[in-house]
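Of the protein chains in this complex, all but one are displayed in their positions.
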Amino acid sequence: MLLRNLRLTNFRQFKGDQPISFSTNPDRNVTIIMGENGSGKTTLAQAFTWCLYGDTDFEDKSMLSKAVAQNMLPNEEANVRVDLDLVHNGMEYTIIREQRYSKDSSGSLRRPSQTIFKITYKGSDGQREFVPDLETDLRMKEILPRELSKYFFFNGERIEKMSKEIRRGKSKEFAEAVKSLLGLSAFTAALDHLKSRSSSSVIRSYDNSYNAGSDARIAQYTKEIDDFDDEIEAITRRLAEIENEEAIAQDKCDELEEKISKFKDSEVLTKERERLRNKLNGLISSKASSTTALLRSFNKNAQQYFAKKMMKDALQRLSEADKLDKGIPDIHERTIKFLIDRGFCICGNKIVFNNEAYKELMKVLDYIPPQSLGSLIGQFVRDCELKSKGGSSLFEEVSEQYRVIRDFETDYAEVEKNIKLVEQRLVNMENVGELQKDLINYESRLKGLKTERDNLNKEHGSYENKKKYKVADRKELTLKDETNRKIEVYKAYAQYMYDVLFDDYTQKEAETRNQLQETVNGIFKHIYNGGLSLSLDENYNVNIIVNDFEGYNSDVETSTAQRISVIFAFIAGVIKMARDSQNDENEMLVSEPYPLVMDAPLSAFDKTRIQTVCDTLPKVAEQVIIFIKDTDGELAETYMGQQVGARYLFEKKNEFETYLVTR
Amino acid sequence: MFDKEYSFRGSHAAKVIKMTASFDQKNNKIFARNFDVYLFAPIVGFMYGRDAPLDRENNEKTDIFPDILIREKNDLMFNYRLIMLLDKEYEPDFDERINKAFRYYGSPKAQPDEERYDSYVRGGVDVLYEKIMEGAKNSDDYLKNLFDFMEEFDERYNSNVSTDSILNLCNLARS
Partner (left out) sequence: MADTETKTINSVEIDVEKANRMLKRLIVKETANIKTKRYNDGEMAKQIKKIIEEEVVCY
């Protein structure tokens, strides 16, 4: 299926007729439609879903353009319509969905009519023909089954849900759809026609056409076999339900366990945060105390320290010049003291406390021993001694304290960064008690389901056995009758064909699954550089396997990017397989190429990953149509420039009107 | 000198006030008191060859009370003697410098010496202000400037002056 044109008529903010053509050029298979959030990207993506299946994810289910609705007069009508031209299986189709809106006489909108769904195709003579109304749904299913569509019409906002669905075995339906995509639908149809629960299937209808006239017990046995079949089918159905319920419960358990273990982390993290905060406070106070200590040392010893050079030079000079003034020769302090005590001087003047003579004599004391120049110098030398010792280590002390102050900023930033990291991880951690309780509930639910399944399996076996005996008994009777014997022969051929096909199918299916797994893995590894790979089980459930803890850095990207990568890889893988099988020699495989229509999926990736994604997609999908934010768009164009065949832009006139313009 | 109140005046008063003001919330100051500036500045002024006249441009003034000067007189005298002993430009004759350092202090003869000493105090204040305060915006800057100043001084002079060499000279001078 390739998409050619889309025409929107009064669809939401796309007022009037707005056509858009998608590139179908195989070499330039990318169409980029750019627009800011809120300009209509999601609406355009939803237009596909509405056109094909009549449904949207919008909360407001009214599709009519608000701008048109406002201008409608009472009793006036307006149509919303989306036409999608596409090519499927060499056939040119136009899918049309239309809905009529009208206003009542008071001017308010009535409930809209049911949508009208039409499919036209170009017949072999070039004439446009309508697919009969009764067959439109069937035909649509054949072109692109609903359950598969969301993997081609890729809504970035539903990724969480989608990845869960893919990873859980929720949809057998999905597995079936994938099988049909992979070209095994002829097989499944044949198997179904040969042998199914439907009374019209070949084997069932033979069962019911035995000539009961030959022996009344044949009819009775057939009835009993039917009853066993009913029982077996009921059990099988319940087993499928159980599997589903188990998956949900298991999911829940996993989720809870993860949360609980995270919470356990949280205790460690809280302690770590406490430790770091203390460290931070320690740093602050050690800076403060270093500052205080530095200044104290400086104030105490700066004079001594800065005077060292001067002391050295002064001492040098003093030691060279032997300058000791002796004052008045041979007079000592004792002489003066004696004169003062005696009360009169050598010259005969009276000496009284504080008279002129007394003061003169006291002055003389400064010039004679012991207070002579020599002793003053001696005092000075002692001062130098003391002061040089006091100032000796000032610079070392100050350097050490200053180092603490200078390193503070880096140390502080480092610790602060670590606190932020811890706090980020602490966000969203919940109360573990409640979680534990929930976990126990889900675990006992799981146990209950397992018991039920074991019992059902036993019952299933016993019914199968009883049925086998009845079938054998019936055969014994039927072989006695010519008509019935013929039926047995037909049945045997049908059974043989069924067995052969089933074997073949099982084998092919397994091969296809392996091949798909390889393809998906290849793409996944390409997108998600190593560290992780995927595995698929029988139900096409995708499991993520961590190959290498070293290479996987969970901090670089969110798990959203991981989930998107899973889905990308899966879709890309399915599309690639579908595409490859088209070229397969085996005519029994029926396949179609499919497009990929994506709504803004790049934002969750880091920039290098965007490059790989952009690189991968146009190679695996026949056609890529992306709606994208301006910022993402520039990146996408940088990396996909060669492949881009058409460019559009959303021009948002106001809240209710957006126009599609070619760039 | 050193026994009556001392006042920094004019621009020097302004600088001293800034250098003794708190620069952070923890009440940290580069110099704890005016006296600490007064004790340290003459050494810096002499070592950097900077003197400065009394600045009377405005009436700004900040005082050091005599009690602390008298209490710390020995340290101040030590500065005075060092400078007097080493100021060759001021007095080329060493004997006379010795007299200035040890004899004249306190006498009318010492008047110009004391003037000389005070001009080194003021020059030192200018140097300290330039080195530590100028260009600083926050406490980290002040500390960085202070450290750089010390480092510069250490590299220029003290890396060649060991405490031991001083102690040896002390012994020599006594003999």
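Per-chain residue numbering starts at 1, and chain names A and B are given in the order in which the chains are listed.
Simple rule for what comes next: a residue touches a chain if its C-beta (ideal position, glycine included) is under 8 Å from a C-beta of that chain, and two chains touch if they have at least 3 such contacts.
Computed from a prediction, not measured in an experiment: that's the story for all the values here.
Colleague: Quick one: jot down which shown chains the absent chain touches.
Modeller: The chain that is not shown touches these displayed chains: A.
Colleague: Using the touch definition up top, pick the residue from A:S108, A:S124 or A:S200 that touches the left-out chain.
Modeller: Reading the full complex, the residue touching the unseen chain is A:S200.
Colleague: One chain isn't shown here. Among A:S21, A:Q316, A:N418 or A:Q495, which residue touches it?
Modeller: The missing chain is touched by A:Q495.
Colleague: Any idea which of A:D17, A:E36, A:E135 or A:E396 touches the chain not displayed?
Modeller: Only one listed residue reaches the unshown chain, and that is A:E135.
Colleague: Determine which one of A:A69, A:V87, A:L109 or A:A186 touches the chain that has been left out.
Modeller: With A:A69, A:V87, A:L109 or A:A186 as choices, the missing chain is touched by A:A186.
Colleague: By the contact definition given up top, give the residues of subunit A that touch the hidden chain.
Modeller: Looking at subunit A, the ones touching the missing chain are residues 89, 135, 138-139, 142, 185-187, 189-190, 192-194, 198, 200-202, 205-206, 475, 486, 488-497, 499-501, 587-588, 590.
In this text, only the chains that are shown with their structure count from here on.
Colleague: In angstrom, rounded to a whole number, how far apart do the mean CA points of subunit A and subunit B lie?
Modeller: The mean C-alpha positions of subunit A and subunit B differ by 68 Å.
Colleague: Using the touch definition from the top, list the residues of subunit A that touch subunit B in their complex.
Modeller: It comes out as residues 288, 291-292, 294-295, 298-299, 302-303, 305-319, 321, 323, 373, 376-378, 380-385, 387-389, 392, 394-395, 398-399, 402, 405-406, 409.
Colleague: Of all residues in subunit B, which touch subunit A in the complex?
Modeller: Per the stated touch rule, the residues are 24, 26, 28-32, 36, 39-40, 43-44, 46-47, 74-75, 78-79, 81-83, 85-86, 94-95, 98, 101-103, 139-140, 143-144, 146-147, 150-151, 153-154, 157-158, 161, 163, 165-167, 169-170, 172-175.
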